[in-house]
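Worksheet: one structure, shown below.
Here the complex is missing one protein chain, while the rest keep their positions.
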Amino acid sequence: MLKKLSLLFAFSVLSACAHSVHLYQATDQNGGSGQLIEAMTQQKVILGFAQETNYVNQAYDQLKQQCPKGRVEGINTRYSTSLGFFSWTNKIRMRGYCINS
Amino acid sequence: MKSLLLILSAFFLMSCTHLSSVSTSAIPTQRSKPVSAVGERFMFMLFNFDNKYVDNMVMDLARQCPKGRVEGILTKYEVITYFPLFAYNLKASADGYCVAKN
Partner (left out) sequence: MKKNNLVLLSLAVLFLNGCAFLHQFQMSSIDSEAVMTGKKFEIIVSETGVNLQEAADTAKLFTQSQQTRKEMQQINDIISMFQMGPRTGNMVFNEKYADSIMRAIQLECPSRKISGLTSIRETAKYPVVSGEIVRITGYCQKGS
């Protein structure tokens, strides 16, 4: 029993906060210096039931809102999932440079 | 023996394709000059030690459009199975349009 518990503990420590990074994308820059802006949104999925992927558009909108009068260049996008108990959290993080013309 | 050969050749001729990744960039209005590049590798028994075959694709596209910009790039990465566990082809392709630089 003690052996089983210690094994369970060891595995639990190993399995804590597990993630999977699906995608990372970087885009061009044209040489201007700008302000770093960032947007991050997430979606909690329970038992696989997810009907939409609007959290991606929300992150995109947030990024645009932070740079209303300029160009957003050098956008770095990370799409990852934090794994959980019969549920998981999909995350989108976008960072870029706001170049005011 | 003949039927076995027939089945084997059918497997090879069928070759299933699985699309693993796809992406696009902004599509330009000028679409008169399409350009494309392909990087591929034959994989025997699932042994593949690097993915360097995709690294020259950017340069290939740039050479087809030396004085402009390549935009509207559609990328695809597909795995073609010729014979399960033994013969695969890894194929990355990029198709875009050469547009004049502003």
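Letters A and B mark the chains in the order given here, with residues in each chain numbered from 1 onward.
The working rule: a contact is a pair of C-beta atoms (placed from the backbone, for glycine too) under 8 Å apart; a residue touches a chain by one contact, two chains touch by 3 or more.
This structure is a prediction, so every number in the text was calculated from the model and none was measured.
Here is the thing to keep in mind: the chain we left out touches A, B in the whole complex. Summary of contacts with the chain left out: across B:H18, B:R31 or B:R63, the touching residue is B:R63. Not every partner is drawn; the one left out touches chain A at residues 3-4, 7-8, 11-12, 14-33, 45, 74, 76, 78, 80-91, 93, 95, 97.
Touching the omitted chain from chain B are residues 20-21, 23, 25-26, 46-51, 54-55, 57-59, 61-63, 65-73, 75, 77, 90, 92, 94, 96, 101.
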